[in-house]
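Of the protein chains in this complex, one is absent; all others appear in place.
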Amino acid sequence: MSVENINHTEENEHLRYDTCETVLEVKDLVVHYELEDETVEAVNGISFSLKRGQTIGLVGETGAGKTTTALSTLNLLPDPPGVIKNGEITVCGHKMLELKPQELEKIRGKEISMIFQDPMTSLNPVMTVGEQIAESVRLHEGISKKEAFERAQEMLELVGIPGERAIDYPHQFSGGMKQRVVIAIALACNPYVLLADEPTTALDVTIQAQVLDMINDLKKRLGTALVMITHDLGVVAEICDQVAVMYAGRIVEYGTLEDVFAHTKHPYTEGLFNSLPNIADKNAELKPIPGLMPDPTKLPPGCAFAARCQYATEACKSAQPEPTYFSDTHYVLCTRYYEPDFRLLTRGV
Amino acid sequence: MKNPETAVTTKKKNRSRAGETWHRLKKNKGAMLGLAIIILLVLIALYTSIFWDYNTMIVKVNIPERVQPPSPVHPFGTDDMGRDVLIRTLYGTRYSLIIGFGATAIGLIIGVLLGAVAGYFGGIYEDIIMRATDIFASIPAILMGMVIVCVLGASLPNLLIAVGITAVPAFTRITRSMVLTIRNQEYIEAAKCIGTPNLKIIITEVIPNSLSPIIVVASSRIGSCTIQAAGLSFLGFGVPAPAPEWGAMISLSRNYIRTAPWMTLFPSLFIIIMVLAFNILGDGLRDALDPKLKR
Partner (left out) sequence: MIRYIIKRLLWLIPIIFCVAFIIYALIDLAPGTILDTISTENLSPEEYQQLVEQYDLDKPMIYRYAKYMLNLLRGDLGRGEATGLDVWREYTSRFPATLKLAIAGLIIGVALAIPLGIIAAKNAGTWVDNLVTGFTMIGISMPSFCLGLILIICFSYKINIFPAGGFDSGIRSMVLPAVASGLLMAGTTARQTRSSMLEVMRADYLRTARAKGVPEKRVIRKHALGNALIPIITSIGNTLAIMLAGSAVVESVFSWPGVGRLTVQAVNSRDATLTCGCVILTCIVFVVLLLIVDLLYALVDPRIKAQYTAKKRKGEKKHEKS
């Protein structure tokens, strides 16, 4: 609709935009939650980077450290108990972990923003949705209240909600509509990076598809780089260029969509695929991964997946695997690939 | 990310509910201090009458020694009748303790029964009880207390009744709302199905399961009942002179506030310490009973 208006500030910023080709870079991130009598090792050294307009999918079960990674990226981890032990996060040249709170406030929402998992609780119940969208615009672009409100209405239209509903409160919207509002808030200042934390999990299936389409569409139109956090491989296949499969706070397999989907290397990724029902062959048995994710307060010394892995050997349990590269873009953390002729049973070529 | 509650339950499964609460309470230093003060006050209340005779030490007028400032002989000074303020204050502990516990107990018993009946049976019972509670609660407690004491006569039991009755609505409401949430749970349905009598269900199932919020209300009530009773005594609607009830002592001391502030200060200090101890313990108990509320 009014993408031109939304992008009106872009021309002034072309320079900046061009100078930062890599809009997001996460290096060796380690995050712990230090509770009263134990420490949860939520993220244990992950690295990835994202160029402008690209989309990366962070895939994994609940508890793999996906949300923690995203919150750390914004330097928004609840502290206490969350502590970033190590790592470097760069958003468009800003080192997020070294900035002062006031400087961070200028970057959040403007250069990087986030869509949260649960639209029901992510909106302030006592402010109109228009105010909530306009707030971000006013803060970052210093325009008048009226202009900001008009922009909020445009944003609502952009996500498919009539602009006149800007004066309504969140409780007057359905779940899918609320998620659209959350997306409108995140995109209001046209950020370079958008973190989407399971944006569709809380929604009905039909609404899920609409919201995904919308995110995909907006991403293309606004040129935003996207970090898609999900446990749904279907979502990944639909919108991601790169995939990082996470397990117990580590990226166990990383590659392009094609690398990971067509040339699956890690036993865990294989397990994820085999857990999906196969429509073509209804009689085929589901093969769920046995067992549970290890307790993040007592991670094993070796590969965290070894206990559930059908390929595991004694070597897997004793030492952390080092990455094995199959191409410039594709690597896995799996001890078994130290053996040159190791192959997965069901997938990968 | 991680549910702290499951971690707790798996680790300490072998402890009973009460044991678990006690374990958490023990870790709270403030609550333990409060408990220690209360135990100390109870001991004082129990033993003062052994050390000091009521007639000769507590109420006997001793004009030569009247209005003396604190000294080694009379650490808290003496009052207008020459009585030792320290001994009177210590002796007064029993009144405030009896009122605090007694009035709360009266409010608790009546309130919990009414609330349980209202919540469990619903319908007309509920309407009558809750409406009556609403009406009752719209009369300010201190006025109610004044009228009741005035009518029944100023004495310790009447003060207890007056303060206890004003505590009823709080218990009725909390019990009813707890019972309402419990009433429809499966185990109550099950008890009904096998023909357990209603009263038995209320006493053996409903009340025990709604216990922890009631305990929380009760523990915070003890302090406010003590304050309220002291206030009534202060206004002259309480334990009659010459009994050394703290509120009454302070009320009598007002005429000497300029010349003998110790007569006001020491009993005040004791009231504050006692209520403080109850409130700290109450807070700790609330945190211990409801770990979800705790950070």
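Here the chain labels run A and B in written order, and each chain numbers its own residues starting at 1.
The rule is simple: a residue touches a chain if its C-beta (ideal position, glycine included) is under 8 Å from a C-beta of that chain, and two chains touch if they have at least 3 such contacts.
Because the structure is predicted, anything quoted here is derived from the model rather than measured.
Participant: Using the touch definition from the top, which of A:Gly60, A:Gly109 or A:Gly176 touches the missing chain?
Facilitator: Checking the options A:Gly60, A:Gly109 or A:Gly176, the one contacting the hidden chain is A:Gly109.
Participant: Pick from B:Val163, B:Ile250 or B:Leu289: which residue touches the chain that isn't shown?
Facilitator: B:Ile250
Participant: Out of B:Gly82, B:Pro213 or B:Pro261, point to the residue that touches the absent chain in the complete complex.
Facilitator: With B:Gly82, B:Pro213 or B:Pro261 as choices, the missing chain is touched by B:Pro261.
Participant: Considering the whole complex rather than only what is displayed, give the residues of chain A touching the chain that is not shown.
Facilitator: The list for chain A reads 71, 74, 76, 78, 80, 101-102, 104-110, 113-114, 116, 118, 121-127, 132, 135-136, 139-140, 169, 171-172, 182, 185-186, 188-189.
Participant: Take the complete complex as the reference. Which residues in chain B touch the chain that isn't displayed?
Facilitator: 130-132, 134-135, 138-143, 146-148, 150-153, 173, 223, 227, 230-231, 234-237, 247, 250-251, 254, 257-258, 261, 264-265, 268, 271-272, 275-276, 278-280, 283, 295
The rule is short, and it goes like this: only the chains that are shown with their structure count from here on.
Participant: From the C-alpha centre of chain A to that of chain B, how far is it in Å?
Facilitator: Measuring from centre to centre gives 53 Å for this pair.
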